[in-house]
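A short worksheet on the structure shown next.
The complex appears here without one of its protein chains, the remainder shown in place.
Labels run A, B and C following the written order; every chain starts at residue 1.
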Amino acid sequence: MSLFPRLGILTGGGDCPGLNAVIRSVVKSAAKQGWETLGIYGGFEGLLNKEEYDILNYKDMGGLLTMGGTILGSNNKGQFTAKTGLGETGKIPKEILDRAKSTFQQLNLKALVCVGGDGSLSIAQQLFEHGMPVVGIPKTIDNDLQSTAYTFGFDSAVTCATEALDRLHTTAQSHNRVFVLEVMGRHAGWIALHAGVAGGGDVILIPEIPFVYEKVCAKILEREKAGNRSTLVVVAEGAKDPTGTQVTLTSGEVNREDRLGGIGAVVAGEIQKRTGKETRVCVLGHLQRGGGPTTFDRVLCTQFGARAVQLVIQEKFGYMVAFQPPNTTIVKITEAIGQLKTVPPDCDMVQTARALGISFGD
Amino acid sequence: MSLFPRLGILTGGGDCPGLNAVIRSVVKSAAKQGWETLGIYGGFEGLLNKEEYDILNYKDMGGLLTMGGTILGSNNKGQFTAKTGLGETGKIPKEILDRAKSTFQQLNLKALVCVGGDGSLSIAQQLFEHGMPVVGIPKTIDNDLQSTAYTFGFDSAVTCATEALDRLHTTAQSHNRVFVLEVMGRHAGWIALHAGVAGGGDVILIPEIPFVYEKVCAKILEREKAGNRSTLVVVAEGAKDPTGTQVTLTSGEVNREDRLGGIGAVVAGEIQKRTGKETRVCVLGHLQRGGGPTTFDRVLCTQFGARAVQLVIQEKFGYMVAFQPPNTTIVKITEAIGQLKTVPPDCDMVQTARALGISFGD
Amino acid sequence: MSLFPRLGILTGGGDCPGLNAVIRSVVKSAAKQGWETLGIYGGFEGLLNKEEYDILNYKDMGGLLTMGGTILGSNNKGQFTAKTGLGETGKIPKEILDRAKSTFQQLNLKALVCVGGDGSLSIAQQLFEHGMPVVGIPKTIDNDLQSTAYTFGFDSAVTCATEALDRLHTTAQSHNRVFVLEVMGRHAGWIALHAGVAGGGDVILIPEIPFVYEKVCAKILEREKAGNRSTLVVVAEGAKDPTGTQVTLTSGEVNREDRLGGIGAVVAGEIQKRTGKETRVCVLGHLQRGGGPTTFDRVLCTQFGARAVQLVIQEKFGYMVAFQPPNTTIVKITEAIGQLKTVPPDCDMVQTARALGISFGD
Partner (left out) sequence: MSLFPRLGILTGGGDCPGLNAVIRSVVKSAAKQGWETLGIYGGFEGLLNKEEYDILNYKDMGGLLTMGGTILGSNNKGQFTAKTGLGETGKIPKEILDRAKSTFQQLNLKALVCVGGDGSLSIAQQLFEHGMPVVGIPKTIDNDLQSTAYTFGFDSAVTCATEALDRLHTTAQSHNRVFVLEVMGRHAGWIALHAGVAGGGDVILIPEIPFVYEKVCAKILEREKAGNRSTLVVVAEGAKDPTGTQVTLTSGEVNREDRLGGIGAVVAGEIQKRTGKETRVCVLGHLQRGGGPTTFDRVLCTQFGARAVQLVIQEKFGYMVAFQPPNTTIVKITEAIGQLKTVPPDCDMVQTARALGISFGD
């Protein structure tokens, strides 16, 4: 048994840039307190198997600040059945919670730091209600979590999508084409909105604002008439196709006919058919989750990790760190979960986009 | 005379990434209102010469979103003698204000959008008090302006400094050296603080926290003892050298003996002398002002430009747009100027840094 | 009529990073000789319509060195029916050649600089044989042109693909997945080969080396057994699927069922089915053609442009500039076209890859 107090840390859900930076910040801040940190592998599933962990040493943190992904691995399936967002948070079977708690106790942990999005934090909350001292750190490239101005990973994902738009810009103009860029965002259109504005998109299609093809195509033809050689359409994967075509694949998944799925291809096909203009599609998929964090995210991750350790010091369990720029703050996990933060159709960013002449296809 | 209402826009002070993105956003948003935009060249000085302007067309905005610098040019000297910050705002001679106003009227402008930092906004405020309808947009890579969570240009400058630290990291380790990176920040240490945290710096020296060499060198030797092959020191150009050596050159300026000046070299020299460890210095200088804006800054600039046009629509003159993430807001220009926003020595970011074991040399 | 000698320049085929840098180099080098340069718009098609051109001034070249795409536009369809590569060079109807020559004469051109790949250079050669003074500059992201060590655009495309692999690396490891990255290369596998080596790919599938799924899957399972959490497969769009599935879509094209096509999805689907491992696909598509040129390509483009003007000075028509590092050289266009430069299965790079344990699925 360790002579030092011990923290546990795990990363849940889809990975994103900055997870390793958070881990580093927690381990370094804990070490400053004389605490040891145990990394739990494979997300919450690791709690069901008490061999799935390792001591994370201060020295091993070298290089983690800039490295994408998570050295602890992650998992968005498994025996913890809590569902993501939209009110349908599932209840984890008591037997699973008991096993998790038992592992926690056998590892002699003082507290568990859970890094994740809406789904993972829902699990964290149930662990907390089951008597485990838990603190949360909000992660999601989608930025769709309540109670925090930004989640980490978002700025990195937006930057990836913006760089893609920069690239498509020049080739679209050279060939007088329409380009459709499909970005992540099944329920919330933040990535599409921010990347569309930052990358000079002309049309932005998001789940929160239903679009019709007539308006999308009208914008394209209006631009052509005004002498613009190309049009860039940014579409969130959750944007609703008004023709009723059901699109259910996630970016990067392949369907039975070995074709890449998604709304991007549907929208591109329809635009080409309706306008007669050569239209190409690009699906960013997991590129948005990969790679190292931006400077903004590196700072945010480091702040989050340090503050999470402070929460443990103060024994404020059931809380999550949050960002109220330029400072961190804390909120109860229950305030952050259950309802996703979607794009308000009249928010400042949407107004900005409209002011510049960007169409939402509505 | 133009049939359309006309806005004027100028950029003042040292340039930074995002100025062109702001110009584009203003011109596009104004065009949406059916307004014409006149670009005034050479900062406020352009107001003294009514030939120093051009109509900025919607179509000419192509490429400006990503382009660094300002197509309008800038100037931080000249006949508008208002001084930067720290309470010493100078009074502009009435004759100069009269000439500016006369130009404004002859150009038949509806309003003037002034993009700048503390110094430029002080000038803008005096123009406003002299009867000109003025709105402000806060620019400074130093992030030292009151009443806004961030200024644009800051994230880009921090990113530049962070990338430099990433580079120095590997060469420092290969050669078992200490590296000193001098970054901008004459009065406020925000760039050094954020880049230091984001780039894995070990020591951060800023104007707000006086340092002593004993502590800096102790940190270096402590790291060596713990087996770390190198140490990175980030120093803001305004950090106070406790030995009393007067350091007055700005990054990139050369003194009479044709040597590059600055606190970076002083600190590096002293560390080498005291620790006996090979120490190298890198002065980032104008690299921090150059290049295109980050994604974050591109969004912010676009929001600021659109909101500034809205201010003109609402005839709210004497106001400045500001950022209260994730939304823009507005404040009176007088609230933003006169006192720089420096780093509070006990703020969240400093605490984060200390929690990770970063030394401020105090 | 112009008092100065005049060059014409056009860009043909798919666009790629560096076209604008070539244009800039030609215009600047020509200006040094006191020559004017006319840009012909829309590729060779522009020669059929004598209004499709503009004088390119020295001053307008600002910014072109770093800008992706081509300000002259391009076209890979139209009335010049010469086909790309593989021996099937078509013959352009005499009537079309006559019209092109007539435009050339009416524009009073001294020579025509044709920038393009195998297809465009085939057209250029026919124009030359029809009596037009033509010089060629080799462009193709695929690097599949004979007689030059590298074409420009290749290093930029490889860099784009390599950065994608860097990103996929971290997310693949976090989730214990196989990732398939589809890159360009319908007939030659150079991009896949170079990016696969530079990006740490584990399997590289190229048109020149037929693969079987058994070997691909064996590699994946062997890696898993050795404790590697993920496998990266790089597949050129022209890699041959041994199951006989016909794959004919180009990256970014959508088929009638509005699905993205391509070998990448086919390979990913098959791997997932055979190994049971979660497999994701990413199709880079036009991202590889977009964006600015790398440093290497900027230098190469500038060398090529300057040398092409020198060819005109020396009246060496029917020649193409080429690269014999670190110098440029010249070859007859006929030496470069007709047969694509594919990857020799025993070349140095393939041997390097095999030496490191990379599998070609053979």
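Keep in mind that, in the parts below, contacts are C-beta pairs under 8 Å (C-beta built on N, C-alpha and C of every residue); 3 or more make two chains touch, one makes a residue touch a chain.
Note that the structure is predicted; figures quoted are calculated from it, not measured.
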item: Sole residue of B:179, B:211, B:296 or B:360 that reaches the chain not shown, by the stated touch rule; value: B:179
item: Selected from B:46, B:119, B:185 or B:262 as touching the chain missing from the view; value: B:262
item: Residue, one of B:7, B:67, B:193 or B:321, that touches the chain absent here; value: B:67
item: Touching residues (missing chain, whole complex) on subunit B; value: 14-15, 17, 19, 67-70, 73-75, 160, 163-164, 166-176, 179, 229, 245, 252-262, 264-266, 268-270, 272, 279-283, 285-287, 289-292
item: On subunit C, residues whose C-beta touches the chain left out of the figure; value: 25, 28-29, 31-32, 59, 65-66, 149-150, 155, 158-159, 162, 166, 194-195, 197-200, 227, 294-296, 298-299, 302-303, 306-307, 309-310, 325-328, 347-349, 351-352, 355-357
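Simple rule for what comes next: only the chains that are shown with their structure count from here on.
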item: Relative to subunit B, chain with the most remote C-alpha centre; value: C
item: CA centroid of subunit A to CA centroid of subunit B, Å; value: 30
item: Geometric centre distance via CA averages, subunit C-subunit B, whole Å; value: 41
item: For subunit A, residues that touch 2 or more chains besides their own; value: 166
